[in-house]
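Complex shown without one protein chain; remaining protein chains in place.
As written, the chains take the letters A and B, and residue 1 is the first residue of each chain.
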Amino acid sequence: MEFIIENYYEVGAVILFGVGFVTLMLHSNLIKKIIGINIMDTAIFLFFISKGYILGKEAPIVTELSKTADNYINPVPSALMLTGIVVAVTTTAFALGLTIKLYKHYNTVDLEEILKIREES
Amino acid sequence: MIELIPFINILFLIIFSFTIIIIKKDKIVKFMSLISNLAVFILSIFLLIQVLDNGTLLLNLGKSSSLLGIQFYVGPMEAVLSVVFTFVMLMILWFSYSSIENEISKSRISFFYILINLLLASLLGVIYSNDLFNSYVFIEVSTLSACGLIILKDKKENIKATIKYLIMSTIGSGLVLMAIAYVYSITGHLNISSINEVIISSYQNHNNAVLIILGLFTVGLGIKSAVFPLHSWLPDAHSSAPTPASAALSALVIKVYVFMLIKVLFRMFSYEIINDFIIMDIILLLGSMGMIFGSIMAIFQKELKRMVAYSSVAQMGYIVFGIGLGTVSGTAIAVYHIIGHAVTKSSLFLISGLFIEKTSSKKIEDLKGIGKEMPITLGLFTIGAFSMVGIPILPGFISKWYLSLTCIEVGRVPLILIILASSLLNVLYYFPIIINGYFGNENLEGKIYKSKKIELKRLMPVFLLVIAMILIGAFSSRLIDLF
Partner (left out) sequence: MIEKDMILKQIGKIIIPLVQLFGIYIIINGHLSPGGGFSGGAVLGTSFIIMNLIYGEKFVEKFISKKFFYKLIGFSIIFYAFVKAYSFLSDIYNLPHPIVGEPGNVFSGGFILYLNIALGILVASVFYIIFSIFIKKEV
(Lines give C-alpha, C1' and ligand atoms only; values in the text may rest on other atoms or scores of the structure.)
Protein backbone atom coordinates (compact mmCIF):
# COMPACT_ATOMS: atom_id res chain seq x y z
CA MET A 1 0.00 0.00 0.00
CA GLU A 2 2.83 2.37 0.76
CA PHE A 3 4.12 1.74 -2.70
CA ILE A 4 0.86 3.00 -4.22
CA ILE A 5 0.67 6.05 -2.00
CA GLU A 6 4.25 7.10 -2.56
CA ASN A 7 4.22 6.84 -6.36
CA TYR A 8 0.75 8.17 -6.94
CA TYR A 9 1.68 9.82 -10.25
CA GLU A 10 2.69 6.58 -11.86
CA VAL A 11 -0.26 4.63 -10.47
CA GLY A 12 -2.61 7.33 -11.71
CA ALA A 13 -1.01 7.19 -15.14
CA VAL A 14 -1.46 3.44 -15.41
CA ILE A 15 -5.11 3.65 -14.28
CA LEU A 16 -5.73 6.35 -16.87
CA PHE A 17 -4.11 4.16 -19.54
CA GLY A 18 -6.47 1.37 -18.57
CA VAL A 19 -9.48 3.69 -18.80
CA GLY A 20 -8.42 4.81 -22.26
CA PHE A 21 -7.87 1.26 -23.46
CA VAL A 22 -11.29 0.11 -22.23
CA THR A 23 -12.89 3.08 -23.96
CA LEU A 24 -11.13 2.13 -27.18
CA MET A 25 -12.22 -1.48 -27.07
CA LEU A 26 -15.77 -1.43 -25.73
CA HIS A 27 -17.51 1.46 -27.47
CA SER A 28 -18.61 1.03 -31.05
CA ASN A 29 -18.83 4.68 -32.02
CA LEU A 30 -15.70 5.76 -33.88
CA ILE A 31 -15.47 9.18 -32.23
CA LYS A 32 -15.39 7.56 -28.80
CA LYS A 33 -12.60 5.28 -29.96
CA ILE A 34 -10.57 8.30 -31.00
CA ILE A 35 -11.18 9.89 -27.61
CA GLY A 36 -9.94 6.65 -26.04
CA ILE A 37 -6.68 6.88 -28.02
CA ASN A 38 -6.23 10.45 -26.82
CA ILE A 39 -6.71 9.45 -23.18
CA MET A 40 -4.17 6.64 -23.58
CA ASP A 41 -1.58 8.99 -25.03
CA THR A 42 -2.17 11.55 -22.29
CA ALA A 43 -1.61 8.85 -19.65
CA ILE A 44 1.75 7.99 -21.17
CA PHE A 45 2.78 11.64 -21.18
CA LEU A 46 1.84 11.97 -17.51
CA PHE A 47 3.92 8.90 -16.73
CA PHE A 48 7.00 10.20 -18.50
CA ILE A 49 6.83 13.76 -17.18
CA SER A 50 6.38 12.60 -13.61
CA LYS A 51 9.73 10.82 -13.87
CA GLY A 52 11.41 14.20 -13.89
CA TYR A 53 9.96 15.52 -10.66
CA ILE A 54 12.28 16.19 -7.74
CA LEU A 55 10.66 16.96 -4.41
CA GLY A 56 10.91 20.59 -3.35
CA LYS A 57 12.37 22.15 -6.50
CA GLU A 58 10.62 24.49 -8.85
CA ALA A 59 9.84 24.76 -12.53
CA PRO A 60 12.83 25.19 -14.87
CA ILE A 61 12.38 28.82 -16.03
CA VAL A 62 15.33 31.13 -15.51
CA THR A 63 14.19 34.48 -14.16
CA GLU A 64 17.16 35.44 -12.04
CA LEU A 65 20.71 34.47 -12.71
CA SER A 66 21.49 33.75 -9.08
CA LYS A 67 20.01 30.26 -8.98
CA THR A 68 22.15 27.38 -10.13
CA ALA A 69 20.98 24.20 -11.82
CA ASP A 70 20.29 22.48 -8.50
CA ASN A 71 17.13 24.46 -7.85
CA TYR A 72 15.15 23.17 -10.78
CA ILE A 73 13.49 19.88 -11.65
CA ASN A 74 14.77 17.75 -14.50
CA PRO A 75 13.66 19.47 -17.70
CA VAL A 76 14.57 16.70 -20.15
CA PRO A 77 11.33 14.67 -19.91
CA SER A 78 9.13 17.74 -20.32
CA ALA A 79 11.02 18.83 -23.41
CA LEU A 80 10.77 15.38 -24.96
CA MET A 81 7.06 15.14 -24.33
CA LEU A 82 6.38 18.33 -26.31
CA THR A 83 7.22 16.32 -29.38
CA GLY A 84 5.02 13.49 -28.20
CA ILE A 85 2.05 15.82 -27.75
CA VAL A 86 2.45 17.13 -31.29
CA VAL A 87 2.50 13.57 -32.62
CA ALA A 88 -0.68 12.72 -30.70
CA VAL A 89 -2.45 15.79 -32.10
CA THR A 90 -1.44 14.86 -35.64
CA THR A 91 -2.68 11.30 -35.25
CA THR A 92 -6.01 12.55 -33.88
CA ALA A 93 -6.41 14.95 -36.79
CA PHE A 94 -5.71 12.18 -39.29
CA ALA A 95 -8.13 9.78 -37.61
CA LEU A 96 -10.86 12.43 -37.57
CA GLY A 97 -10.35 13.10 -41.27
CA LEU A 98 -10.76 9.39 -41.98
CA THR A 99 -13.96 9.37 -39.91
CA ILE A 100 -15.40 12.14 -42.07
CA LYS A 101 -14.60 10.12 -45.20
CA LEU A 102 -16.26 7.06 -43.70
CA TYR A 103 -19.35 9.09 -42.80
CA LYS A 104 -19.67 10.31 -46.36
CA HIS A 105 -19.63 6.74 -47.70
CA TYR A 106 -21.80 4.94 -45.17
CA ASN A 107 -23.84 7.73 -43.46
CA THR A 108 -23.13 6.37 -40.00
CA VAL A 109 -20.23 6.58 -37.57
CA ASP A 110 -21.06 3.36 -35.75
CA LEU A 111 -18.55 0.60 -36.38
CA GLU A 112 -20.94 -2.31 -35.97
CA GLU A 113 -23.36 -0.96 -38.52
CA ILE A 114 -20.52 -0.41 -40.94
CA LEU A 115 -19.44 -4.03 -40.55
CA LYS A 116 -22.99 -5.20 -41.21
CA ILE A 117 -23.25 -3.15 -44.37
CA ARG A 118 -19.94 -4.46 -45.62
CA GLU A 119 -21.00 -8.05 -45.28
CA GLU A 120 -24.04 -7.50 -47.42
CA SER A 121 -22.10 -5.92 -50.29
CA MET B 1 32.88 15.14 -45.06
CA ILE B 2 32.03 11.53 -45.69
CA GLU B 3 31.00 11.01 -42.12
CA LEU B 4 28.14 13.46 -42.58
CA ILE B 5 26.46 11.21 -45.15
CA PRO B 6 23.72 9.76 -42.91
CA PHE B 7 22.61 13.22 -41.96
CA ILE B 8 22.78 14.49 -45.53
CA ASN B 9 20.67 11.58 -46.78
CA ILE B 10 17.78 12.32 -44.47
CA LEU B 11 18.01 16.06 -44.99
CA PHE B 12 17.99 15.76 -48.80
CA LEU B 13 14.87 13.66 -48.85
CA ILE B 14 12.97 15.91 -46.45
CA ILE B 15 13.88 19.08 -48.32
CA PHE B 16 12.99 17.62 -51.70
CA SER B 17 9.71 16.29 -50.45
CA PHE B 18 8.66 19.67 -49.17
CA THR B 19 9.64 21.59 -52.26
CA ILE B 20 7.12 19.41 -54.03
CA ILE B 21 4.39 21.17 -52.04
CA ILE B 22 5.34 24.43 -53.67
CA ILE B 23 5.70 23.09 -57.18
CA LYS B 24 2.77 21.11 -58.43
CA LYS B 25 3.43 20.12 -62.00
CA ASP B 26 3.65 16.38 -62.51
CA LYS B 27 6.68 16.14 -64.74
CA ILE B 28 8.88 18.32 -62.55
CA VAL B 29 7.74 16.42 -59.46
CA LYS B 30 8.68 13.06 -60.96
CA PHE B 31 12.03 14.35 -62.15
CA MET B 32 12.88 15.84 -58.75
CA SER B 33 12.02 12.73 -56.80
CA LEU B 34 14.09 10.62 -59.22
CA ILE B 35 17.10 12.90 -58.72
CA SER B 36 16.81 12.93 -54.94
CA ASN B 37 16.51 9.15 -54.68
CA LEU B 38 19.37 8.58 -57.11
CA ALA B 39 21.58 10.94 -55.11
CA VAL B 40 20.72 9.20 -51.84
CA PHE B 41 21.49 5.81 -53.39
CA ILE B 42 24.92 6.92 -54.59
CA LEU B 43 25.70 8.47 -51.20
CA SER B 44 24.73 5.21 -49.48
CA ILE B 45 27.20 3.33 -51.66
CA PHE B 46 29.92 5.77 -50.60
CA LEU B 47 28.92 5.23 -46.99
CA LEU B 48 29.18 1.46 -47.41
CA ILE B 49 32.67 1.70 -48.88
CA GLN B 50 33.72 3.98 -46.04
CA VAL B 51 32.34 1.68 -43.35
CA LEU B 52 33.92 -1.40 -44.90
CA ASP B 53 37.32 0.29 -44.92
CA ASN B 54 37.33 2.10 -41.63
CA GLY B 55 34.98 0.24 -39.32
CA THR B 56 31.93 1.58 -37.54
CA LEU B 57 31.03 5.20 -37.97
CA LEU B 58 29.78 7.27 -35.05
CA LEU B 59 28.47 10.70 -35.99
CA ASN B 60 27.71 13.15 -33.18
CA LEU B 61 25.47 16.03 -34.03
CA GLY B 62 25.24 18.95 -31.67
CA LYS B 63 28.05 19.58 -29.23
CA SER B 64 30.47 16.73 -29.05
CA SER B 65 29.18 15.18 -25.85
CA SER B 66 27.35 12.01 -26.63
CA LEU B 67 25.00 12.09 -23.67
CA LEU B 68 22.80 14.95 -24.77
CA GLY B 69 23.24 15.12 -28.50
CA ILE B 70 21.82 13.15 -31.40
CA GLN B 71 24.05 10.30 -32.39
CA PHE B 72 24.10 8.30 -35.60
CA TYR B 73 25.70 4.87 -35.47
CA VAL B 74 26.49 3.25 -38.80
CA GLY B 75 27.94 -0.24 -38.63
CA PRO B 76 28.16 -2.78 -41.48
CA MET B 77 24.54 -3.91 -40.92
CA GLU B 78 23.14 -0.41 -41.20
CA ALA B 79 25.25 0.52 -44.21
CA VAL B 80 24.18 -2.55 -46.21
CA LEU B 81 20.56 -2.05 -45.17
CA SER B 82 20.59 1.55 -46.31
CA VAL B 83 22.04 0.63 -49.71
CA VAL B 84 19.39 -2.07 -50.18
CA PHE B 85 16.50 0.15 -49.06
CA THR B 86 17.47 3.05 -51.31
CA PHE B 87 17.93 0.67 -54.23
CA VAL B 88 14.51 -0.93 -53.76
CA MET B 89 12.86 2.48 -53.41
CA LEU B 90 14.57 3.67 -56.58
CA MET B 91 13.20 0.70 -58.52
CA ILE B 92 9.72 1.21 -57.07
CA LEU B 93 9.80 4.86 -58.10
CA TRP B 94 10.91 3.97 -61.61
CA PHE B 95 8.03 1.50 -61.87
CA SER B 96 5.57 4.03 -60.58
CA TYR B 97 6.31 6.60 -63.27
CA SER B 98 4.42 4.57 -65.80
CA SER B 99 1.79 2.91 -63.67
CA ILE B 100 0.65 5.51 -61.15
CA GLU B 101 -1.86 7.17 -63.44
CA ASN B 102 -3.94 4.02 -63.59
CA GLU B 103 -4.43 3.84 -59.87
CA ILE B 104 -5.00 7.24 -58.28
CA SER B 105 -6.63 10.40 -59.52
CA LYS B 106 -4.54 13.09 -61.17
CA SER B 107 -4.69 15.69 -58.46
CA ARG B 108 -3.13 13.39 -55.91
CA ILE B 109 -0.04 12.29 -57.79
CA SER B 110 2.14 14.96 -56.18
CA PHE B 111 1.01 13.80 -52.73
CA PHE B 112 2.18 10.29 -53.58
CA TYR B 113 5.71 11.52 -54.25
CA ILE B 114 5.77 13.69 -51.13
CA LEU B 115 4.76 10.72 -48.99
CA ILE B 116 7.23 8.30 -50.59
CA ASN B 117 10.14 10.66 -50.01
CA LEU B 118 9.12 11.30 -46.41
CA LEU B 119 8.72 7.56 -45.88
CA LEU B 120 12.23 6.83 -47.10
CA ALA B 121 13.66 9.67 -44.99
CA SER B 122 12.05 8.37 -41.81
CA LEU B 123 13.05 4.74 -42.51
CA LEU B 124 16.67 5.78 -42.98
CA GLY B 125 16.37 7.77 -39.75
CA VAL B 126 15.28 4.74 -37.75
CA ILE B 127 18.08 2.63 -39.23
CA TYR B 128 20.85 5.10 -38.52
CA SER B 129 19.93 6.56 -35.17
CA ASN B 130 21.52 5.48 -31.92
CA ASP B 131 19.26 7.46 -29.65
CA LEU B 132 15.99 6.06 -28.28
CA PHE B 133 13.84 9.15 -28.51
CA ASN B 134 15.15 10.16 -31.92
CA SER B 135 14.14 6.78 -33.30
CA TYR B 136 10.68 7.16 -31.68
CA VAL B 137 10.13 10.40 -33.62
CA PHE B 138 11.19 8.75 -36.88
CA ILE B 139 8.94 5.74 -36.15
CA GLU B 140 5.96 8.10 -35.81
CA VAL B 141 6.75 9.88 -39.07
CA SER B 142 6.99 6.57 -40.91
CA THR B 143 3.65 5.39 -39.48
CA LEU B 144 1.86 8.52 -40.65
CA SER B 145 3.44 8.43 -44.12
CA ALA B 146 2.53 4.77 -44.53
CA CYS B 147 -1.10 5.48 -43.56
CA GLY B 148 -1.18 8.35 -45.99
CA LEU B 149 0.05 6.12 -48.81
CA ILE B 150 -2.80 3.66 -48.30
CA ILE B 151 -5.55 6.27 -48.36
CA LEU B 152 -4.52 7.78 -51.71
CA LYS B 153 -6.81 5.38 -53.53
CA ASP B 154 -10.39 6.34 -52.82
CA LYS B 155 -12.33 3.12 -52.29
CA LYS B 156 -14.31 1.87 -49.31
CA GLU B 157 -11.95 -0.93 -48.36
CA ASN B 158 -9.04 1.50 -48.24
CA ILE B 159 -10.67 3.66 -45.61
CA LYS B 160 -11.45 0.74 -43.37
CA ALA B 161 -7.94 -0.69 -43.78
CA THR B 162 -6.36 2.66 -42.96
CA ILE B 163 -8.37 3.19 -39.80
CA LYS B 164 -7.44 -0.28 -38.56
CA TYR B 165 -3.77 0.31 -39.35
CA LEU B 166 -3.77 3.75 -37.76
CA ILE B 167 -5.40 2.69 -34.51
CA MET B 168 -3.22 -0.38 -34.08
CA SER B 169 -0.07 1.55 -34.90
CA THR B 170 -0.96 4.24 -32.39
CA ILE B 171 -1.36 1.65 -29.65
CA GLY B 172 2.01 0.21 -30.64
CA SER B 173 3.70 3.60 -30.51
CA GLY B 174 2.17 4.30 -27.11
CA LEU B 175 3.62 1.07 -25.72
CA VAL B 176 7.05 1.87 -27.16
CA LEU B 177 6.93 5.31 -25.55
CA MET B 178 6.06 3.78 -22.20
CA ALA B 179 8.99 1.38 -22.52
CA ILE B 180 11.30 4.33 -23.26
CA ALA B 181 9.95 6.03 -20.11
CA TYR B 182 10.83 2.96 -18.03
CA VAL B 183 14.32 2.78 -19.51
CA TYR B 184 14.87 6.46 -18.76
CA SER B 185 13.72 6.03 -15.19
CA ILE B 186 16.10 3.16 -14.52
CA THR B 187 19.20 4.42 -16.21
CA GLY B 188 18.87 8.15 -16.78
CA HIS B 189 20.30 7.98 -20.29
CA LEU B 190 18.65 7.86 -23.66
CA ASN B 191 21.63 6.86 -25.77
CA ILE B 192 21.75 3.16 -26.61
CA SER B 193 25.47 2.69 -25.98
CA SER B 194 25.31 4.46 -22.62
CA ILE B 195 22.29 2.44 -21.56
CA ASN B 196 24.20 -0.70 -22.44
CA GLU B 197 26.97 0.13 -19.99
CA VAL B 198 24.57 0.91 -17.17
CA ILE B 199 22.35 -2.10 -17.67
CA ILE B 200 25.12 -4.67 -17.82
CA SER B 201 26.34 -3.62 -14.42
CA SER B 202 23.06 -3.28 -12.60
CA TYR B 203 20.29 -5.29 -14.19
CA GLN B 204 19.87 -7.69 -11.29
CA ASN B 205 18.57 -4.94 -9.07
CA HIS B 206 15.63 -4.18 -11.28
CA ASN B 207 14.28 -7.56 -12.31
CA ASN B 208 10.65 -6.50 -12.63
CA ALA B 209 11.41 -3.34 -14.54
CA VAL B 210 13.60 -5.12 -17.08
CA LEU B 211 10.87 -7.69 -17.70
CA ILE B 212 8.34 -4.92 -18.27
CA ILE B 213 10.68 -3.09 -20.64
CA LEU B 214 11.33 -6.19 -22.75
CA GLY B 215 7.65 -7.09 -22.87
CA LEU B 216 6.52 -3.59 -23.84
CA PHE B 217 9.13 -3.24 -26.55
CA THR B 218 8.31 -6.64 -28.03
CA VAL B 219 4.54 -6.09 -28.08
CA GLY B 220 4.77 -2.48 -29.24
CA LEU B 221 7.21 -3.09 -32.09
CA GLY B 222 5.50 -6.39 -32.83
CA ILE B 223 2.17 -4.71 -33.54
CA LYS B 224 3.82 -2.45 -36.06
CA SER B 225 5.74 -5.22 -37.81
CA ALA B 226 2.98 -7.85 -38.01
CA VAL B 227 4.29 -10.52 -35.65
CA PHE B 228 1.85 -13.41 -35.38
CA PRO B 229 -1.12 -12.62 -33.16
CA LEU B 230 -1.09 -8.91 -33.95
CA HIS B 231 -0.95 -9.07 -37.72
CA SER B 232 -4.61 -8.60 -38.58
CA TRP B 233 -4.16 -5.17 -40.12
CA LEU B 234 -1.66 -6.37 -42.69
CA PRO B 235 -3.72 -8.19 -45.34
CA ASP B 236 -6.29 -5.39 -45.68
CA ALA B 237 -3.74 -2.61 -45.72
CA HIS B 238 -1.24 -4.12 -48.12
CA SER B 239 -3.74 -5.49 -50.57
CA SER B 240 -5.86 -2.39 -51.04
CA ALA B 241 -3.09 0.19 -51.42
CA PRO B 242 -1.92 1.29 -54.89
CA THR B 243 0.69 -1.12 -56.26
CA PRO B 244 3.95 0.84 -55.79
CA ALA B 245 2.79 1.84 -52.32
CA SER B 246 1.99 -1.72 -51.28
CA ALA B 247 5.36 -2.87 -52.61
CA ALA B 248 7.09 -0.18 -50.53
CA LEU B 249 5.01 -1.01 -47.45
CA SER B 250 5.50 -4.75 -47.54
CA ALA B 251 9.15 -4.74 -48.51
CA LEU B 252 10.51 -1.90 -46.42
CA VAL B 253 8.28 -0.56 -43.69
CA ILE B 254 7.60 -3.63 -41.61
CA LYS B 255 11.28 -4.58 -41.68
CA VAL B 256 12.47 -1.41 -40.05
CA TYR B 257 10.56 -1.97 -36.82
CA VAL B 258 11.93 -5.46 -36.39
CA PHE B 259 15.42 -4.02 -36.99
CA MET B 260 14.70 -1.57 -34.16
CA LEU B 261 13.81 -4.60 -32.00
CA ILE B 262 17.16 -6.15 -32.92
CA LYS B 263 18.89 -2.95 -31.85
CA VAL B 264 17.04 -2.85 -28.54
CA LEU B 265 17.48 -6.51 -27.69
CA PHE B 266 21.07 -6.99 -28.79
CA ARG B 267 22.68 -3.61 -28.53
CA MET B 268 20.97 -2.27 -25.44
CA PHE B 269 20.92 -5.55 -23.59
CA SER B 270 23.92 -7.44 -24.86
CA TYR B 271 23.98 -11.06 -26.04
CA GLU B 272 25.10 -12.51 -22.74
CA ILE B 273 22.34 -11.24 -20.50
CA ILE B 274 19.46 -11.51 -22.94
CA ASN B 275 19.40 -15.29 -22.76
CA ASP B 276 18.57 -15.20 -19.06
CA PHE B 277 15.11 -13.90 -19.74
CA ILE B 278 12.12 -15.90 -20.85
CA ILE B 279 11.24 -13.36 -23.54
CA MET B 280 13.49 -15.05 -26.10
CA ASP B 281 11.48 -18.25 -25.89
CA ILE B 282 8.25 -16.32 -26.34
CA ILE B 283 9.66 -14.57 -29.40
CA LEU B 284 10.73 -17.95 -30.82
CA LEU B 285 7.26 -19.36 -30.26
CA LEU B 286 5.54 -16.39 -31.90
CA GLY B 287 7.88 -16.59 -34.87
CA SER B 288 7.21 -20.25 -35.52
CA MET B 289 3.46 -19.83 -35.17
CA GLY B 290 3.58 -16.90 -37.54
CA MET B 291 5.45 -18.95 -40.15
CA ILE B 292 2.88 -21.71 -40.17
CA PHE B 293 -0.27 -19.69 -39.66
CA GLY B 294 0.60 -17.14 -42.34
CA SER B 295 1.15 -19.84 -44.94
CA ILE B 296 -2.06 -21.65 -44.00
CA MET B 297 -4.15 -18.49 -44.36
CA ALA B 298 -2.49 -17.71 -47.68
CA ILE B 299 -3.66 -20.96 -49.19
CA PHE B 300 -7.30 -20.00 -48.67
CA GLN B 301 -7.15 -16.57 -50.32
CA LYS B 302 -8.85 -15.90 -53.60
CA GLU B 303 -7.34 -12.54 -54.45
CA LEU B 304 -3.78 -12.27 -55.68
CA LYS B 305 -2.61 -9.33 -53.58
CA ARG B 306 -4.11 -10.67 -50.36
CA MET B 307 -2.27 -13.92 -50.90
CA VAL B 308 1.05 -12.15 -51.34
CA ALA B 309 0.31 -10.06 -48.23
CA TYR B 310 -0.30 -13.16 -46.10
CA SER B 311 2.96 -14.53 -47.44
CA SER B 312 4.58 -11.41 -45.96
CA VAL B 313 3.22 -12.39 -42.54
CA ALA B 314 4.83 -15.81 -42.91
CA GLN B 315 8.20 -14.32 -43.93
CA MET B 316 8.17 -11.96 -40.95
CA GLY B 317 7.81 -15.13 -38.89
CA TYR B 318 11.16 -16.31 -40.28
CA ILE B 319 12.87 -13.10 -39.24
CA VAL B 320 11.40 -13.16 -35.73
CA PHE B 321 12.38 -16.82 -35.45
CA GLY B 322 15.96 -15.87 -36.28
CA ILE B 323 15.94 -13.21 -33.57
CA GLY B 324 14.48 -15.60 -31.02
CA LEU B 325 17.40 -17.98 -31.35
CA GLY B 326 19.49 -15.46 -29.51
CA THR B 327 22.96 -15.85 -31.00
CA VAL B 328 25.09 -13.71 -33.28
CA SER B 329 24.56 -16.03 -36.22
CA GLY B 330 20.80 -16.00 -35.66
CA THR B 331 20.74 -12.23 -35.86
CA ALA B 332 22.94 -12.27 -38.97
CA ILE B 333 20.48 -14.60 -40.67
CA ALA B 334 17.58 -12.40 -39.66
CA VAL B 335 19.21 -9.33 -41.24
CA TYR B 336 20.13 -11.32 -44.35
CA HIS B 337 16.52 -12.44 -44.65
CA ILE B 338 15.39 -8.83 -44.32
CA ILE B 339 17.53 -7.94 -47.33
CA GLY B 340 16.51 -10.96 -49.41
CA HIS B 341 12.83 -10.59 -48.68
CA ALA B 342 12.84 -6.85 -49.41
CA VAL B 343 14.06 -7.44 -52.95
CA THR B 344 11.90 -10.50 -53.59
CA LYS B 345 8.61 -9.24 -52.17
CA SER B 346 8.80 -5.90 -53.92
CA SER B 347 9.27 -7.59 -57.30
CA LEU B 348 6.37 -9.96 -56.55
CA PHE B 349 4.05 -7.08 -55.66
CA LEU B 350 5.02 -5.08 -58.74
CA ILE B 351 4.37 -8.07 -61.00
CA SER B 352 1.01 -8.63 -59.29
CA GLY B 353 0.17 -5.04 -60.08
CA LEU B 354 0.97 -5.65 -63.75
CA PHE B 355 -1.24 -8.73 -63.79
CA ILE B 356 -4.15 -6.92 -62.18
CA GLU B 357 -3.82 -4.00 -64.56
CA LYS B 358 -3.83 -6.13 -67.69
CA THR B 359 -6.53 -8.60 -66.75
CA SER B 360 -8.71 -6.06 -64.88
CA SER B 361 -9.52 -8.47 -62.12
CA LYS B 362 -8.05 -9.20 -58.77
CA LYS B 363 -8.86 -12.86 -58.45
CA ILE B 364 -6.44 -15.74 -58.87
CA GLU B 365 -8.79 -17.81 -61.04
CA ASP B 366 -8.68 -15.24 -63.80
CA LEU B 367 -4.95 -15.73 -64.12
CA LYS B 368 -5.24 -19.11 -65.79
CA GLY B 369 -3.49 -19.20 -69.11
CA ILE B 370 -1.80 -15.90 -68.60
CA GLY B 371 1.52 -17.49 -69.47
CA LYS B 372 0.69 -17.38 -73.13
CA GLU B 373 -0.10 -13.71 -73.06
CA MET B 374 2.62 -12.37 -70.77
CA PRO B 375 5.39 -14.97 -70.80
CA ILE B 376 8.27 -12.81 -69.60
CA THR B 377 6.26 -11.37 -66.73
CA LEU B 378 5.18 -14.77 -65.52
CA GLY B 379 8.77 -15.95 -65.82
CA LEU B 380 9.92 -13.22 -63.46
CA PHE B 381 7.12 -14.15 -61.07
CA THR B 382 8.35 -17.75 -61.23
CA ILE B 383 11.87 -16.79 -60.18
CA GLY B 384 10.50 -14.80 -57.26
CA ALA B 385 8.24 -17.64 -56.18
CA PHE B 386 11.15 -20.09 -56.37
CA SER B 387 13.07 -17.91 -53.93
CA MET B 388 10.15 -17.85 -51.50
CA VAL B 389 9.85 -21.63 -51.63
CA GLY B 390 13.55 -22.33 -51.19
CA ILE B 391 15.16 -23.43 -54.43
CA PRO B 392 18.98 -23.35 -54.11
CA ILE B 393 21.09 -20.35 -55.11
CA LEU B 394 18.23 -17.95 -54.44
CA PRO B 395 18.19 -16.09 -51.12
CA GLY B 396 15.18 -17.94 -49.67
CA PHE B 397 17.02 -21.23 -49.65
CA ILE B 398 20.11 -19.74 -48.05
CA SER B 399 18.09 -18.24 -45.19
CA LYS B 400 16.41 -21.55 -44.45
CA TRP B 401 19.69 -23.48 -44.69
CA TYR B 402 21.53 -21.23 -42.27
CA LEU B 403 18.53 -21.05 -39.92
CA SER B 404 18.59 -24.83 -39.69
CA LEU B 405 22.33 -24.77 -39.02
CA THR B 406 21.81 -22.26 -36.23
CA CYS B 407 19.05 -24.40 -34.73
CA ILE B 408 21.46 -27.32 -34.53
CA GLU B 409 24.11 -25.07 -33.03
CA VAL B 410 21.79 -23.82 -30.30
CA GLY B 411 20.65 -27.35 -29.61
CA ARG B 412 16.97 -27.21 -30.46
CA VAL B 413 16.83 -29.61 -33.37
CA PRO B 414 13.03 -30.19 -33.54
CA LEU B 415 12.59 -26.62 -34.79
CA ILE B 416 13.95 -27.69 -38.17
CA LEU B 417 10.67 -29.51 -38.73
CA ILE B 418 8.80 -26.22 -38.51
CA ILE B 419 11.04 -24.67 -41.16
CA LEU B 420 10.47 -27.63 -43.46
CA ALA B 421 6.71 -27.58 -42.88
CA SER B 422 6.41 -23.93 -43.77
CA SER B 423 8.48 -24.41 -46.93
CA LEU B 424 6.07 -27.11 -48.05
CA LEU B 425 3.11 -24.85 -47.32
CA ASN B 426 4.75 -22.11 -49.40
CA VAL B 427 4.80 -24.49 -52.35
CA LEU B 428 1.08 -25.11 -51.97
CA TYR B 429 0.08 -21.58 -52.72
CA TYR B 430 2.70 -20.29 -55.13
CA PHE B 431 2.95 -23.17 -57.54
CA PRO B 432 -0.72 -23.34 -58.60
CA ILE B 433 -0.42 -19.84 -60.06
CA ILE B 434 2.63 -20.77 -62.09
CA ILE B 435 1.29 -24.10 -63.28
CA ASN B 436 -2.12 -22.73 -64.17
CA GLY B 437 -0.51 -19.75 -65.81
CA TYR B 438 1.61 -21.75 -68.20
CA PHE B 439 -0.38 -24.93 -68.66
CA GLY B 440 -3.99 -24.06 -67.75
CA ASN B 441 -5.84 -25.51 -70.65
CA GLU B 442 -9.33 -24.13 -70.23
CA ASN B 443 -8.56 -20.58 -71.22
CA LEU B 444 -5.91 -21.23 -73.81
CA GLU B 445 -8.13 -21.14 -76.88
CA GLY B 446 -8.78 -17.70 -78.13
CA LYS B 447 -5.74 -16.19 -76.56
CA ILE B 448 -3.15 -14.83 -78.88
CA TYR B 449 0.48 -15.36 -78.01
CA LYS B 450 2.04 -12.29 -76.40
CA SER B 451 -1.09 -10.22 -76.87
CA LYS B 452 -0.93 -8.44 -73.54
CA LYS B 453 2.79 -8.03 -73.47
CA ILE B 454 4.18 -5.25 -71.34
CA GLU B 455 6.74 -3.04 -73.03
CA LEU B 456 10.30 -3.75 -71.99
CA LYS B 457 10.93 -0.35 -70.47
CA ARG B 458 8.15 -0.86 -67.95
CA LEU B 459 9.56 -4.23 -66.99
CA MET B 460 13.10 -2.93 -66.51
CA PRO B 461 12.80 -2.16 -62.78
CA VAL B 462 11.42 -5.61 -62.09
CA PHE B 463 14.25 -7.14 -64.15
CA LEU B 464 16.81 -5.27 -62.11
CA LEU B 465 15.20 -6.36 -58.87
CA VAL B 466 15.28 -10.00 -59.92
CA ILE B 467 18.92 -9.72 -60.99
CA ALA B 468 19.73 -8.17 -57.61
CA MET B 469 17.95 -11.06 -55.93
CA ILE B 470 20.09 -13.60 -57.76
CA LEU B 471 23.24 -11.65 -56.93
CA ILE B 472 22.32 -11.49 -53.24
CA GLY B 473 21.86 -15.22 -53.28
CA ALA B 474 25.20 -15.78 -54.99
CA PHE B 475 27.23 -13.57 -52.69
CA SER B 476 25.47 -14.69 -49.56
CA SER B 477 28.42 -16.03 -47.63
CA ARG B 478 30.33 -12.78 -47.94
CA LEU B 479 27.33 -10.81 -46.76
CA ILE B 480 26.68 -13.00 -43.77
CA ASP B 481 30.27 -12.84 -42.62
CA LEU B 482 29.98 -9.09 -42.45
CA PHE B 483 27.34 -9.06 -39.75
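What to note about this one:
We take it that contacts are C-beta pairs under 8 Å (C-beta built on N, C-alpha and C of every residue); 3 or more make two chains touch, one makes a residue touch a chain.
This structure is a prediction, so every number in the text was calculated from the model and none was measured.
When the omitted chain is restored, the residue from A:I15, A:I54, A:L82 or A:L115 that touches it is A:L82. Only one of A:I15, A:I54 or A:L96 touches the absent chain when the whole complex is considered: A:L96. When the full complex is taken into account, the listed residue touching the unshown chain is B:T19, out of B:T19, B:Q50 or B:N275. Where chain A meets the omitted chain, the residues involved are 61-62, 65, 82, 85-86, 93, 96-98, 100-101, 104. Where chain B meets the missing chain, the touching residues are 4, 7, 11, 14-15, 18-19, 21-22, 61-64.
Operating definition for what follows: only the chains that are shown with their structure count from here on.
For the pair chain A and chain B, the distance between mean C-alpha positions equals 29 Å. The touching residues of chain A, when paired with chain B in their complex, are 17, 24, 30, 33, 37, 40-41, 44, 47-48, 51, 77, 80, 83-84, 87, 90-91, 94-95, 98-99, 101-102, 105-106, 114, 118. Interface of chain B with chain A (complex): residues 133, 137, 140, 144, 147-148, 151, 156, 159-160, 162-163, 166-167, 170-171, 173-174, 177-178, 180-181, 184-185.
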